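Complex shown without one protein chain; remaining protein chains in place.
Chains: A and B, in written order; residue numbering restarts at 1 for each.
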Amino acid sequence: MFKLALKNILFYKSRSITTFILTFISTLLFIVYVAMMDGSHESMLKNALKVYTGAIEVYKKEYRDIGGNEYLINDVKSIEEKLSHIEGIKTYTSRYETYGLLSSKEISSAAMVTGINPDKEAQMSQLKHTLIKGEYLKHDSGNCLYVGADLVKKLGVDIGGEITFVGSASDNSFAADIFKLCGVFKTGSFEFDAMAAFVTRTYFDTLMYSENKASYISIALNNLDEVDSINAHIASKMDTDIESLTWKTLMKPMVEAMEVDSVFGYISMSLFYVVIFFVIMIFGFINVSSRVREFGTLRCIGLSQGKIRTLLFYEMFILSTAAILLAMPLGGAIAYYFSLNPIVIEGMSEMYKDYGIISDEMPFAFNLLTISWNVATIYVLNFLSIIYPVSYINSFKPIEATHHV
Amino acid sequence: MKKVFIFLLLIHQISFANEAEDIIKKLDNNMRGVSVYMQIEMRITSLGHTRVMKMQSWSEGTKKSFVKVIYPPRDKGITFLSLDSQMWQYIPKIERTIKIPPSMMLQNWMGSDITNDDVVKQSSIVEDYAPRILKKEGKIVTLELIPKEDAAVVWGKIISRIDTNTYTSQKDIFFDEDGKEVRHFIYKKVKKFSKYYLPTYWRVQAIDKKTSFTEMLLEDVEYDKAISAQYFKKSALKRFSR
Partner (left out) sequence: MFKMILKLAWNNAFLRLSRTLLVIIMIAVSMSMMLSIQGIYDGMTLNMVNSALRSDSGEISIYNKNYRLDKQIVNDIQNAGEICADLENNPSVKAVSVRYSVEGLSATARKASFSNIIGIDLEEEEKFGAFSKFLKEGEISFEKRGALLGAELAKTLKVRIGSKLIFSTQDKSGDINSIALKVRGIIQTNNLVIDQRALYIERKQLYEFLGVDTNTATQIAIRTDDDALINTIKKEYSEQEVKSFLELNPLLKQMEDMMVIFNSITFTIVMLVVFIGILGVMYVSILDRIREFGIMRGIGMAYNHLRTQIFLEALFVGLAGYSVGAILGFFALYYLQETGLNLSTYAEGMASFGMPTIIYAHQEFSYYSNTFYAIVLSSLLSVLLPLRKIKHLHPIDVIKADT
C-alpha cells in the first residue's frame, strides 16, 4: 500500500508539488511567526524588567499595600546570605526608597529618592545605560545624586548644582542634606524621569539610618523561564513575614497586555490556517475526484474502502512529512539565527518607549517545544483536510466509479 | 393646646441648639485664645517603638504659627513657619530654608497621625459644623457635630464628649461619610491657665492601626501673652533656630 501511495505521488507530479509547497510554506511561516511573536514578548519583558523592576522582588509583607517605615526589611544581610546559596540567581541588590522633597533655589518638588548599590545595579538594570549627562554613580560617590531628566528640568539645576533633600529617615526622624547633581538619566518613561533620583547606599544609609535595611531586594535571574521554581525556592527559605514576588505579579498589566497581543497574533494566524486548510482540502479533493475511475478500478479488483482510505492517508502522510521534514529544520534555523542576531529596526525603541521597548532589536525566540506543537498542528490540519475527499471517494459504488467521467 | 405644645418644643430645640453652639464656641476659645505659647512633647509610637520630639510653639489666631524643635539634639534648631496657608521649614544642619509645597502640606506630619491640614485648619470646628446635643450626663455633654452643607471637611460627623465644667473635650471620635469610626482624639489632664482650660495630654489614634498612635503633652502653656511680631516673619526661621 505504501509503495502504491509513493507511486501515485510521483505520478501526479504537479499536484503533489503544490500540496507539498503549501504544507512547507505554512509550516515555515507558522514556526517563524510564532518565534517572532514570542521573541518580541520576551524582549519586551526583558527590557521592561531591565529598566527597573526585578524578575523577582523580596518584600516584607504589607509593604506593598501600606508602605511606610514600619514595613521595611530590617535584616538585608541575612536575606542576601540566603539568596547567595540559591541556584539560578544571577545577581541581587537591595534598594532603600523614600519619598521626600528635593529643592533647588527656586523650586521644590516631591520625589522618590532611592539608595542603591551602583555596581550591582549596573549589572541588573538599565539605570547606567540611560545616562544622558554627567556621570553614573559609583560606590563611593558620596552625596552625588543621579536624577531623572524631567525632574532636573523642573528643578532647573545643572551638573554640579546643589539640590536640597528633606524627608524622614527610617525611624521617622528628620533627614535633610545637600546633594550634588552628578548625573542625569532618561528612560523615556515620564513617571520615572519626573520622580526618581538615586544615591549610593554607602552615603544614604548614614543619613537615613538605614544600614542593613531595605524597601525591597531586587533579584535578576540567569534564565527567565525558571522564575516560578526559583521563586518557590526563595519563599521556602524566607521567614514568614517576608514575601517573594515574581514579575508576573509585579507587572500584571504587562502580562495581560502580552496575553492580549498573543491572542490577536493567534487569531491572525488562524485566519491563515483556515485558508490553507481549505486549499489543501481542495487540492486533495481535486486529486481524488479526477482519479475516480482509477479508484473505481481498484475497488473492482478487490481493494476495500478501508484500504483506499489507508492509501490516501499514506499519500498525505508522505507529502506532509516530506514538507515538514524540510520546513522544520529550516524554520528552526531561521528562528535560531534571529534569536542570536535579532532584526534591528532603527528607531523602534523611540516609538515604543512607553511600552517598555528600549532597544531597536526584534529578537526571535527559539524554543523546541513551541516548534514541535506548531508542527503537530500542521500535521493534524493536513489529515483533517483529507477526510472529506476520502469520504467522497468511498461514497461511489465501484462500477459507478469506473464509468465516471 | 397643640399650638402651644409645638411652640414649646420649638423653643426647646432652639435653646438646645443654641446651647450646643455655645459649648462649641467656648471649647474653641479654650484652644485658641488670642495667642498661645506652649511647649509640646510629642511621642509617636508605632510597631513597638516610640520616638520623642519636643517643640516650642508660638501661635496667633489661626493664621500665624511658629514652631521650633528642641529635642532630640539631632533635630534641635529645626524651625517651621506657617503664615496664612503657606509653610516654610529651616534646617540648621544644611543651613537651608525650604518652602513646603501645598501637596506635602496635606500629608501626615512627620510620621504622626496628624496632618498639616489638621494643624492649619483647626478653626473650622465653629464655622463648618452644626452642633447638636446628644445626651447630658451631669456636666458631661455629648455633642454631635455634623458638617454644614458646603463645608470643606472630609468627616461625616464628629462626636465629642465635653466636660462643661471646663469646656474641654474628653474624647472626639471622627467618622467617615458612612458612619464608620476613622480616628479618635482623647484628652486628659485638664489644667487651668489664666482664664483658659486646656487638656495637657492628647492622644490621637487611627482605628485601623491599633499599634500606632501619637501622644502630645503640653507644658508651659501661656495664653494671650504678647508675642513679638518678629516670630511671624520669614527671618524668624533662621534667627530663632539657635
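Here, a contact is a pair of C-beta atoms (placed from the backbone, for glycine too) under 8 Å apart; a residue touches a chain by one contact, two chains touch by 3 or more.
None of the values given here were measured: they were computed from a predicted structure.
When the omitted chain is restored, the residue from A:5, A:22 or A:55 that touches it is A:22. If you put the hidden chain back, the residue from A:2, A:209 or A:272 that touches it is A:272. Across B:155, B:185, B:213 or B:232, the single residue that touches the chain missing here is B:155. One chain is missing from the display, and on chain B it is touched by residues 84-86, 102-103, 105-107, 117, 120, 147, 150-156, 174-177, 182. Listed here are the chain A residues that touch the chain not shown: 14-15, 18, 22, 153-154, 252-260, 263-264, 267-268, 270-272, 274-276, 278-279, 281-283, 285-286, 289-290, 351, 354-355, 392.
We adopt the following convention: only the chains that are shown with their structure count from here on.
Separating the centre of chain A from that of chain B, both taken as means of CA atoms, is a distance of 55 Å.
Listed in rising order, the residues of chain A touching chain B in the complex are 68-70, 101, 103, 108-110, 164, 166, 168, 171-174, 176-178. Note for the complex: chain B touches chain A at residues 44, 46-47, 49, 51, 69, 72, 74-75, 78, 89, 91, 93-94, 96, 98-101, 103-104, 110-111, 212.
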